[in-house]
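With one protein chain held back, the other chains of the complex are shown just where they sit.
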Amino acid sequence: MAEPVIPDFGEASDCVAENRLFCTDWVRENWDPVLQPALVEHIKLTVIAVGLGFVLSLVAALLAHRFRHVERPVAFLSAVIYTIPSLALFQLLVPVTGLTVTTVEIALVGYTLLILFRNNLAGLRSTPPEVLEAARGMGLTSNQTLWRVELPLALPAIVAGLRIAVVSTIALATVAAFVVSEGLGGPILGALRLDFRTEIIAAGALAVGLAILADALLVLAQRAVTPWASARRVT
Amino acid sequence: MRAPRQAVEIVFDHATKRYPGRTTPAVDDLSMTIPAGEVCCLVGPSGGGKTTAMKLVNRLVELTSGDVRVDGKSVTALDETTLRRGIGYVIQQVGLFPHMTVAENVATVPKLLGWSKRETDERTDELLDLVDLPARDYRSRYASQLSGGERQRVGLARALAADPPLMLMDEPFGALDPITRTRLQNELLRIQDELRKTIIFVTHDIDEAILVGDRIAILREGGVLAQYDTPEQLLAHPADDFVARFVGADRGLKRLSLTTLDEVELEPANGLVGPLLDGQTTLRDALSAMLTDGARAVVVDSGDGTRKQLTLDRLAELLR
Partner (left out) sequence: MIAAALDVFVDSLQFIVDERDLLLEKTLEHIVLSGAALLVSIAIAVPLGLALGHLHRGSFVAVNVANVGRALPTLVVIAVGFIFLGIGFTTVMLALVVLAVPPILTNAYVAVDEVDRDAVEAARGMGMTPSQVLWRVELPLALPLLFVGIRTAAVFVVATATIAAIAGGSGLGEILVNQAAYDVEGLVGAAICVSLLALAADAALGVLQRWLTPAGLKEELPAFEPDVRPVV
């Protein structure tokens, strides 16, 4: 658990005492005890939430692809969850799962469902009809068509959804601090209450930086798994 | 290296397809036999049921009554997936898998059938060369990098990959520009010369059917067979007004394009002066040359040193 650092008069540096915007010495000192654990927790929160959300939404999308009438209820439900303000959703879960990481994870998973479900489904549906006809005419079974044709072709949309989900979850996970002091939200909230600027800036920068880095990595991943999308016409 | 497969005969036996809620059938009591190794063109107006009839063979459309037999066995005897893996299927928009390279596309059915990697690779290269796309250059390209004509060639190669004894082609060249279309029609003839598959070729273009087909089946609205004959017979003796109108008022001229100069008996030239043509020229082009030059005869180079002549009168005689 991350503890907000109380500027200790007499022992702290001038920078901290004056509450300047960014004190490198404080950051260096508190990287190990405060910032790094918070960062790692934050990554864990995100990975679990997006991972679970992805599995759930992929299953839902595969079902909706096969059975038309699944789409509307799932889309509606995930949209309702998405519309509920995060702080409220956390609070609504607290009576059921307490002030724990579980509460936070359930909410975060819920928030990823809408974007992941819609993108997964749109991706599955994006196969050109003539490709489907050719596959069927050549003697591929439905399953073979799904695994060898539809899913690979759905990858661009799927990864695009993952990008949005990951970035949104990293941002949303900071609000988790209102429930349990996990992730980068903890130091930010604590520092906010004490008006300690360096910590706010440091933790905030980490959160934003993490989101941007994750986004860039996913863009690279997308290019790697879809070589045909960037193939240029050979003259 | 696998031994090439023999082509098979296709029989339509009172084949009928009725869609629920429609009064007229899509295919109505179709009976005809397509001999092994021949190209049968299904021609007709839109809604004439030609594509539906073709799809009865690989069961993309299921029969309502009657039967379709491939190599003596009913198409309903096999499970449909197994059936389709033994039939080459080429469609107008090709349907190349965008996420696979050319080689991977061609290898699709061999892979499904469990061929070894070495066999598959050999076969892929062989086919790409056959369709005039040098394997070295084209193996690793993606569909988005190919022109329309190149894509359809890959489609052809892909359909031929597992060496199916029969092929179904649904307006395969319809989406191409006229020049590419002509080129691919001739490619198909060349490949067919080599491979001798049984092919059902659907088209709405009677000229294409005449060029490509060994036999032509004309279906009218409601999926009824109007006439099933060789191109010569069809053009010379259309069964009724509908067929006559469909083949066109210029069927006389069309018939002329079926024969080349070296296929007919001609008188020696005897010093006649006129446009000089070689033996490969069609009678139609010969007539065109006469009209253009204002001559009443052309001189033919027989290739063995002698010259023959073709007069307008002789031409008319040949048409009778």
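When the chains are written out, they are named A and B in that same order, and each has its own residue count from 1.
FYI, a contact is a pair of C-beta atoms (placed from the backbone, for glycine too) under 8 Å apart; a residue touches a chain by one contact, two chains touch by 3 or more.
Source: prediction; values computed, not measured.
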item: Chains still shown that are in contact with the chain withheld from the display; value: A
item: Contact residue for the chain not shown (choose from A:132, A:160 or A:221); value: A:160
item: Contact footprint on subunit A, counting only the chain that is left out; value: 21, 72, 75-76, 79-80, 82-89, 91-92, 94-96, 114-115, 118-119, 122-123, 156-157, 160-161, 164, 167-168, 170-175, 177-178, 184-185, 188-189, 191-192, 195, 197, 200-201, 203-204, 207-208, 211-212, 215
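We adopt the following convention: only the chains that are shown with their structure count from here on.
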item: Centre-to-centre distance between subunit B and subunit A (centres being mean Cα positions), rounded to whole Å; value: 55
item: Interfacial residue positions of subunit B with respect to subunit A in the complex; value: 58, 60, 80-87, 89, 91-100, 108-109, 112, 141-145, 155, 158-159, 168
item: Residue ranges of subunit A in contact with subunit B within the complex; value: 128, 130-141, 144, 148-149, 152-153, 155, 226-228, 231-234
